[in-house]
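A short write-up of the structure that comes next.
With one protein chain withheld, the remaining protein chains of the complex are depicted in position.
Chain naming follows the written order as A, B and C, and within any one chain the residues start at number 1.
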Amino acid sequence: MPDDACERRAVARLSRNVSETLTWSAPRKEFLKGKLSPRLRLRRNGGVKNFLTLAARDSRGSSSVAIGDVRLGEHEDVVLICGPCSVESKGQILSIATIVKESGARILRGGAFKPRTSPYSFQGLREEGLRFLAEARAKTGLPVVTEVMDPRDLTMIEKYADCLQVGTRNMHNFSLLKEVGRSRLPVLLKRGFSATLYDLIMSAEYILNEGNPNVVLCERGIRTFDTAARYTLDLSAVPILKSKTHLPVIVDPTHALGLREFVPQMSLAAVAAGADALMIEVHDSPEQAKSDGNQALTPEIFAGLVPRLRAVAAAIGRTL
Amino acid sequence: MPDDACERRAVARLSRNVSETLTWSAPRKEFLKGKLSPRLRLRRNGGVKNFLTLAARDSRGSSSVAIGDVRLGEHEDVVLICGPCSVESKGQILSIATIVKESGARILRGGAFKPRTSPYSFQGLREEGLRFLAEARAKTGLPVVTEVMDPRDLTMIEKYADCLQVGTRNMHNFSLLKEVGRSRLPVLLKRGFSATLYDLIMSAEYILNEGNPNVVLCERGIRTFDTAARYTLDLSAVPILKSKTHLPVIVDPTHALGLREFVPQMSLAAVAAGADALMIEVHDSPEQAKSDGNQALTPEIFAGLVPRLRAVAAAIGRTL
Amino acid sequence: MPDDACERRAVARLSRNVSETLTWSAPRKEFLKGKLSPRLRLRRNGGVKNFLTLAARDSRGSSSVAIGDVRLGEHEDVVLICGPCSVESKGQILSIATIVKESGARILRGGAFKPRTSPYSFQGLREEGLRFLAEARAKTGLPVVTEVMDPRDLTMIEKYADCLQVGTRNMHNFSLLKEVGRSRLPVLLKRGFSATLYDLIMSAEYILNEGNPNVVLCERGIRTFDTAARYTLDLSAVPILKSKTHLPVIVDPTHALGLREFVPQMSLAAVAAGADALMIEVHDSPEQAKSDGNQALTPEIFAGLVPRLRAVAAAIGRTL
Partner (left out) sequence: MPDDACERRAVARLSRNVSETLTWSAPRKEFLKGKLSPRLRLRRNGGVKNFLTLAARDSRGSSSVAIGDVRLGEHEDVVLICGPCSVESKGQILSIATIVKESGARILRGGAFKPRTSPYSFQGLREEGLRFLAEARAKTGLPVVTEVMDPRDLTMIEKYADCLQVGTRNMHNFSLLKEVGRSRLPVLLKRGFSATLYDLIMSAEYILNEGNPNVVLCERGIRTFDTAARYTLDLSAVPILKSKTHLPVIVDPTHALGLREFVPQMSLAAVAAGADALMIEVHDSPEQAKSDGNQALTPEIFAGLVPRLRAVAAAIGRTL
């Protein structure tokens, strides 16, 4: 993988110098025809030259991405990434980390910086929250994924985290994408809730193009006319993204549904659809959560779900 | 079930006499809160009285619906409903019916009346197509599902079919819903491609309210902004519909995706999500199909998929 | 126009006999490129032949359609089509018809058959409602537009109405489209709330193809993620439809908004966008309406709006 990544990057660097001669319509049309060509056509000095896009799947097949010592990818185990929506206190995150690890989670999630629709909602514990996450890692051994919202916070977050999450509302924040593209940490890129799959791949391309080859794509629900759930989980994104890119693809059923009751069935479906990992919110007292409490699984429900996820993974020839 | 159905119907008949005093906003609000109340509030003569909606899930749990001798429902086997998009010739339908039966399908589908966006597209073989379907049933023993588009065709179709399909473009055709509600045959009601789940349940209610208790709900993809697939398959509809109604819920991944390549993964995901049946298009020479050829599975792909579907069904405790 | 209409129809009849050789993808691609070609490419007997679609705009420019003695079209006055959502009683419709005529309306609307999401909502007065509409016409001279939902009701409705409305939920009811295509009355075809403009034009084509050249297209709001209004009024449909078809294009702001408060501004905007008519609900006691009362204008608001509509029409060089 390292060699391949270098080659991909070299070719893209070339393209960046002549970027203004490319139009997005070309690959988009090919994308709609059913496949994202691994080659964009580059016009330079009057000539035409093919080159690789960095995200496109080609003969080398799929990549895997390491978060701490846990690898995500098509040829790896299916991984459970669990934790609360927000880090609320040291006791809370230590307790939840211990609980989810016992049930089978291998990566810890938790927000220290929270993007909220209203400025009057809880905005996160910031650096204090990061410290608590690092303590939870020290205690449990679980690597930590947490969200970055502002390029200026990146250096601080890199001191504590094992993976940087770019949230759904920042998928088109190109300044942030470029900045995490220069980080040594892997990036978990969430699909914008109204981004096409083409948009998502192009946002990954921003990160890859800065030299960071470790990008994980995450489907988390899109905005549609239906109001029964919070968003509409688009599970077909999993096989489609996998056919067009070499990147790991994971699913966050919690934020898509917004309702605890339906998270287990959609988690099972996501594994069956081929997701390389699931990101599931678990909270030890959801009714007291400072954000999104009614969507988090209780530890008991989560513990009961894991064996069923294992069975579905086995049914499609994978382990979890 | 028969007694229950009568009771439900009696209550609804009552409501119909006083229908103008009800507003849909009441149950819709409750629906959005996370549960469709089995009781609508009825205001009559200044008083308020609760009564049952016919589709709502209550303490009696789920229903099962028989198509020919095959039962669909939460406590039944997961069923495969297969066949071509359109009936094109006697040879074609007999051949495909034999092939899909051998691979494990238990119900035959095929369109004799085709709703097409353009009046210049192939509109179906009509009664000739129905006769071919009946011959295929005679040969294979598979019961037949076929679409009805016009109330005036119903008597003819009832002579040949075992189940009436109301298509996505007719989910809000209330005249047709009432007409199939008076049929002795079960009805497979497809979700409108821009119908909310509440809309779908209310359309089922039109059928149930005419006295036909045998309604199967079918998720088949909704229209969203994304253009990677033909529609966005909303698998969360499966657990949500099951929590709110007692009716069987099935999934049609073929029309949702519109691309053969991704149908297998979404079929596996649909079973994992709890679908009671899958409707999958299979065509023995897709490249020559008169409609929607690039979405049908080949017999080989279908035969390879069935054991994987069985494994996922087993993983969640069901048989197929 | 009559000669043109005959010619258009003759060509389409030709196409119908060979319909299975056409695929919708061809004109759709051209539509997306920015223009609907007036010529579909017809492959027959191995050759390729161009022919006209009936709805497409060509060098002959726009058509006008007569409803009673009122003409709708690009070169006609902007027309106001007003009345209540449902006909509720003889007194109600006579009173409203008189009021809206005095303020400037030239066509009367009112539903006798009502498509309702729930079977327990008011379904309309049916033939009694049609009789009341005819009485209102006799009293005021206003021609009458009313909705047809079932092909079997058509003969009855034709006895009373001057124009047949096909509602948003029936835009894809192809049986109904064909039936009104054989009527002598003009057809007001509402856009399905999730129909693309291409879908709408193809549904018009179903009517034109049966020999009825008098079709009026109506934008009435589409389903989107936004919930501030009932639907999202897509006014860009007006210039786009006019550039691609020769048919009159009108706007129904009432059903789009669902809120009386915003109907006046959107009516003004619709005239500025080039609408050939507006369909506006007016009710003399909205708070007591049996359906959709909170969206109808009061007679006072409507009377105040008309002079402002006239001023905007004059500003773009039209009369109202």
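Going forward, a residue touches a chain if its C-beta (ideal position, glycine included) is under 8 Å from a C-beta of that chain, and two chains touch if they have at least 3 such contacts.
Source: prediction; values computed, not measured.
Enquirer: Taking the entire complex into account, which one of C:Leu108, C:Leu142, C:Ala161 or C:Ile222 touches the absent chain?
Expert: C:Ile222
Enquirer: Among A:Gln123, A:Ser243 or A:Ser285, which residue is in touch with the absent chain?
Expert: Answering carefully, the residue with contact to the hidden chain is A:Gln123.
Enquirer: Identify the residue among C:Asp58, C:Glu135, C:Glu158 or C:Asp234 that touches the chain left out of the display.
Expert: Touching the chain that is not displayed is residue C:Asp234.
Enquirer: For chain C, which positions touch the chain that isn't shown here?
Expert: 31-32, 34, 194, 196-198, 222, 224-229, 232-240, 243, 256-257, 259, 261-262, 265-266, 268-274, 308, 311-312, 314-316
Enquirer: Suppose we count only contacts with the excluded chain; which residues of chain B make the list?
Expert: 194, 223-225, 227
Enquirer: To test your reading of the contact rule: which positions on chain A touch the chain that is missing from view?
Expert: 15-16, 19-20, 22-24, 27, 40, 115-123, 149-152, 169-170, 172-176, 192-194, 198-199, 202, 205-206, 209, 223, 290
To be clear about the criterion, only the chains that are shown with their structure count from here on.
Enquirer: If you average the CA atoms of chain B and of chain C, how far apart do the two points sit, in angstrom?
Expert: Each chain reduced to its C-alpha mean, chain B and chain C end up 31 Å apart.
Enquirer: Averaging over Cα atoms per chain, report the distance between chain A and chain C in Å.
Expert: The separation of the two C-alpha centroids amounts to 46 Å.
Enquirer: Give the residues of chain B that touch two or more other chains, as numbers and ranges in rising order.
Expert: Correct list: 194, 198.
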